[in-house]
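I'd like to ask some things about the structure below.
Only a single protein chain was left out; the remaining protein chains are all shown in position.
Chains: A and B, in written order; residue numbering restarts at 1 for each.
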Amino acid sequence: MLPYLQYTFPNDIHIHWSIMIVLYPYITGLVAGAFIVSAFYHVFQKKEYQPIGRFSLLTSLAFLLCATIPLLNHLGHPERAFNIMITPNFSSAMAGFGILYTLYLVILLLEIWLVFRPDIIFYAKNYRGIRALPYRVLTLGVYDLSEEALRADRKAITILATLGLPAACLLHGYVGFLFGAIKANPWWSTPLMPIIFLFSAVVSGIALLIILYQWLAAFRNEEVNQDCLRGMARWLWYFQIQTVTLELLEIVTLSYERNEEWEIIAPLLTHQLTFSFISVQMVLGSLIPFILLMITVLMDRYLHTKVRNALTFFASLLLLIQVFAMRWNVVIGGQMMSKSLRGLRDFHPEFLAKEGVLPAILIFALPFLLLYLLVKFFPPFEKKAGQLSA
Amino acid sequence: MFKLPSFPQSAEEEVVGVSRRDFLTGALKTLPGAALFVGLLRFSPAKAAGQALGALPGTDYDPAEHLYAYVIDINKCIGCGRCVKACALENKVPDHFYRTWVERYVVSEQGETIIESPDGGKNGFKPMTPGFHVAKAYFVPKMCNHCANTPCIQVCPVGASYATPEGVVLVDNKRCIGCGYCVQACPFGSRFINPITKTAEKCTWCYHRIAKGLKPACVEACPVGARMFGDLKNERDPVRKIVAQEHLDVLQPEKLTKPRCYYLGFDKEIR
Partner (left out) sequence: MNKGHYRHLLRALILVAGACLVFFLLRAFLIPRSFGKYGFFRGDNLKEQADIPVVHGNPQACAECHDEQVKMIASGPHAGVPCQDCHAPLTQHITEEGIVPMPITRSYALCARCHQKLDARPKTFPQIDFQDHVAAKGKNWESEDICLNCHRSHNPLKKK
C-alpha cells in the first residue's frame, strides 16, 4: 500500500454500520422492487403480469414487515426506537423513516386487503369455527360483493397502487439519500445514490419474483406463464443496464475529476473491494447476467421454454447477489476508508456476534417464512375462491 | 402538564335533542384536531431559541451569557499526551476510543508525510525513524470542533444531539437511540458509539466543568498552553482577542461546518 495511506483517525478503526445496515437497504429494495412489479399489473394494467400481480403484493408485505428487524438489531437502544416518531428531527433524513414506513405500510395493507377481499369473504363464509375468525374480522362486517362494490374496490386499488408507487420509491430512495447526502464520506456523497439504490431495488425485486414464481410453479406443478416471464426478463434486463450504467458512471466521474478523494477511493477499489466490487458486483453479478438476459431477450423466439426458464432463473440469482454486493460495497466500503482520507481499514464480520453473519442469515430467512405463511393465509394463485363467492 | 381537550362532564344531558350518533360524529371531528394540536404543537423550538431562560436550575450558571471558543496552537504542542490522558480520566472515556487525540506529522523535503497517533497519543510519543530526512514535524491535537453548522446535529433523527446556547455540541444519552448516523456524518472522526452505554459520545468541552467555572480538563492539563479555551462574550478573555486578531485556520474549511475550534500554526498536510 502507498506510504501515505496509513493513517486512520483513532475513532475510525471501528466499523459502526455492520452487515445489518447492508441487509436493511437490501430488504427495502426487495420491498420496493416487488411493489413496482405489482404495479405493472395494478396500475399499468399489463395483463401478462396477472399471474404474479397478487403474489408480488404479498412478497412486498412479507419483506416490509421484516425491514425494521435488522435496524432494531443494530440500534444501540432498540427500546428507544419510537423516539424517531415521538420527537422526529426533520432536519435529518432519517427522521422521515417512521413516516415513510408507516405511510407505505398502510397503503400496502389496504391494497392487499382490497385485492383479497373477495377471497376473505369467501373464506369467512365457507370456513368453520376458529379458522374463519381472522377472515371474519378482516371483512370488517361487510360481505358486499356486488358489482358496484367491486367496481369501487378496483378504483380504490388503482388509487392505492398509484400512491404506493411513489411511496415505495420514497421508502427506498430515502435510504439511498441517507448515504448520498453525507458530505463527510466521498464514497457515499453523490446525488446519484438514491437513483442507483432505486434502480438496483427494482432489479432485485424483479429477480426475486422471477425466482419465487418459477419455484412456486414447480412446487405447485404448474406451467410457468411464459408471457409473464418474458415480460419480467425484459424489464430485468432494462433495469440492470440502467443500474450498472449509473454505478459505473459514478466511479468514472470520480476517477476523471481526480479530486482529492480519488486518492483514497482508487486504493479502496483496488485493495479493499477487489473481490466484492470487481469480481462479484461487476463481473459475476453484472456482466454474466447481462449476457444471459441478452440471450433471453434478443433470441427469445428461438428459446425452448425450459431454456428461457433456466436462463432467467440464473440471471436473477446472480443479480440478487449483485445487488447484495452493491449494498455491501456502499455500506461497508464507505466505512473502510477513514475520514482522514489517508487510511483504509479492514472489516472482518464475525459469525456469531449480535450483528454477525448468522443473525443476518436468520433475519433474511424470516421474510421467506412470513411469505410462506401469507401465501397459506391468502392463497394468491387460487382463482376459484374469488369466482365462487362472486 | 398539558391538558387534554375536556368535554363537558354531562355531555349526554347538555346535548339534549342531539342523538348519540351526532355526538359521536362531532367527537370524531374534533378529537383528531385536538390530538394533532397537542401532538404537533407540544414544542416550538423557534420560540425558545432567542429567549433568555436564566440560570440552570439550582446553579448561578446562565448558558445564554456565554459563547465559547477553543484555540489550539500547533507551534506550542509538545505531544506529551497529558490532555488525552486527562480527558480519558475526566470523562471516563473507554479504552481505544477518543474524545480528543494528538497526531504526529513528519514531513520530508519531498513532501512525503508520515502521520500517526498511537493510542490517540494517550501515552505520549516515542522517537521514530521515518526513513527520510525530516524537513518539518509537528503535533496536532484534535477534538470535536463544536461546529456552528454541524452535520452531526443535522442528521440526528431524534434530537438527541444538540447545540447549547453557548455553542457546545452535546449528546443527550437518555434519548440517543445509538443509530450511529452522527458518527458517519462527522467529517473529523470526533464521535464514536460508547461500547458500554451504546450511545453516541463526543467531546463536551467538559460541560460539567465549564458550567462550574472551570476550564475543560484538556486545557487545564496542557503544560505549555497549547490548548486555550475562552468565552467570546467576555471582553477580557485572551481567547476572544486571539480569535479576533490572529490568523486562524480550521479543519476541513471546505465542508463549511464553521468549527469553533481554531488552529494557530496550521500546515497544509493537516486534515
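The rule is short, and it goes like this: contacts are C-beta pairs under 8 Å (C-beta built on N, C-alpha and C of every residue); 3 or more make two chains touch, one makes a residue touch a chain.
The structure displayed is predicted, hence computed values, not measured ones.
Q: For the full complex, which residue in B:209, B:240 or B:255 touches the chain that was left out?
A: B:209
Q: Among B:53, B:148 or B:256, choose the residue that contacts the chain missing from this document, as touch is defined above.
A: B:53
Q: Which parts of chain A face the unshown chain closely enough to count as touching?
A: Counting over the whole complex, chain A touches the hidden chain at residues 82, 85-87, 89, 106, 110, 113, 117, 139-142, 144, 146, 148-149, 152-153, 156.
Q: In the complete complex, which positions of chain B touch the hidden chain?
A: 1-2, 4, 28, 31-32, 35-36, 38-40, 42-45, 48-49, 53, 56-59, 61, 63, 75-82, 86, 89-90, 104-106, 123-128, 134, 137-139, 159-165, 170, 172, 174-175, 204, 206-209, 211-212, 214, 217, 220-221, 223-225
Definition applied: only the chains that are shown with their structure count from here on.
Q: State, to the nearest whole Å, the distance from the C-alpha centre of chain A to the C-alpha centre of chain B.
A: That pair's centroid distance is 36 Å.
Q: In the complex of these two chains, what residues of chain B are touching chain A?
A: Within the complex, chain B contacts chain A at residues 43, 96-98, 101, 103, 112-117, 119-120, 142, 151, 153-160, 175-181, 183-193, 197-199, 255, 271.
Q: Any idea which chain A residues touch chain B in the complex?
A: Touching chain B from chain A are residues 3-4, 6-7, 9-14, 16-17, 74-78, 80-81, 83-84, 86-89, 91-95, 97, 178, 182-185, 335, 338-342.
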